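Submitted below is the structure of interest, expressed as structure tokens.
Removed from the display is one protein chain of the complex; every other protein chain stays in position.
And then subunit A:
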Amino acid sequence: MLPESATLPQQPAKPTDRTAARARAVRNRTLLVQGCRLLVLAAVLGLWEWFARTGVIDPFNFSMPSRIGDQIWTWTTHGTAQGSLGAQVWATLYEALYGWLIGVTAGVLLGIALGRVRFLADVFGPYVKVLNAMPRIVLAPIFLIWFGLGPASKIASAVVLVFFPVFFNAFQGAREVDRNLVANARILGASNRQVTFQVVIPSATAWIFTSLHVSFGFSLIGAIVGEYIGATQGIGLLVANSQGTLNSAGVYAAMVILAVVALAAEGLLTLVEKRLFRWKPVQPGAER
């Protein structure tokens, strides 16, 4: 450094210094947020463990993190009473994925069709509303009667839960297509079919994707509830069995496993979305 700049401390910092300072501030903030997150987790788990051990809360009902950890470890290394843990996770995932795919396909197809064809919307609109108003989770026992203990009844529960949010978003997406874009496509020579596939569907994908995130959670719920009511495999059965043997740690452990599965699926979906929506402007500040 030049000596005269050292003697002039009041000189405004050079822009490059300020850029570096800003970058450092951003990095520090990120570190702070991450650190605090870990701290919150540690505090909650620590308090839980401590209260359970000192008897402030009843460990029989509320269990404690160390026992839950042990339970997951036992299941992973020695398997569960109903088979290996991997098989249980896979059974649930299989039902959820199957139900999700069917529900999403049906929801998207019908949503776009009703959104595009006024006549269909007028005819089916009231029925969709009535079905949507029903608490569909109570259908799970009925599906058990219809389809038996196997995966089919769980898939059916997942489908009815997934269908409606996807349907409504696809419908709305097809309805809210920019009229200018449709007019432009028609002027450029697009047929009705081309308008549907090359204008309506692409502009509805943003709407549809919003519902995909929520709906995968729903399909997991459908599968779990179905398993809980009656099954031979799956995490829902694990919950039911743990509850039956008064093993509260088992119930919590199953919940933790389920959360991990749901998060992994969510991450995968976000990845697909990023690839699909390269044409969208990045939200300001979203890169942080």
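Basically, a residue touches a chain if its C-beta (ideal position, glycine included) is under 8 Å from a C-beta of that chain, and two chains touch if they have at least 3 such contacts; residues count from 1.
We take it that contacts and distances are computed from a predicted model.
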Note to self: Can you work out the missing subunit's protein name as recorded in UniProt? Choose among "NitT/TauT family transport system ATP-binding protein", "Acetolactate synthase small subunit", "Sarcosine oxidase subunit delta" or "Chemotaxis protein CheR".
What the structure shows: "NitT/TauT family transport system ATP-binding protein"
Check: Of A:190, A:255 or A:269, which residue touches the hidden chain?
Finding: A:190
Note to self: Which candidate, A:101, A:181 or A:269, sits in contact with the chain we can't see?
What the structure shows: A:181
Check: Touching the missing chain, which residues of subunit A?
Finding: 178, 180-181, 183-191, 194, 198-199, 202-203, 278-281
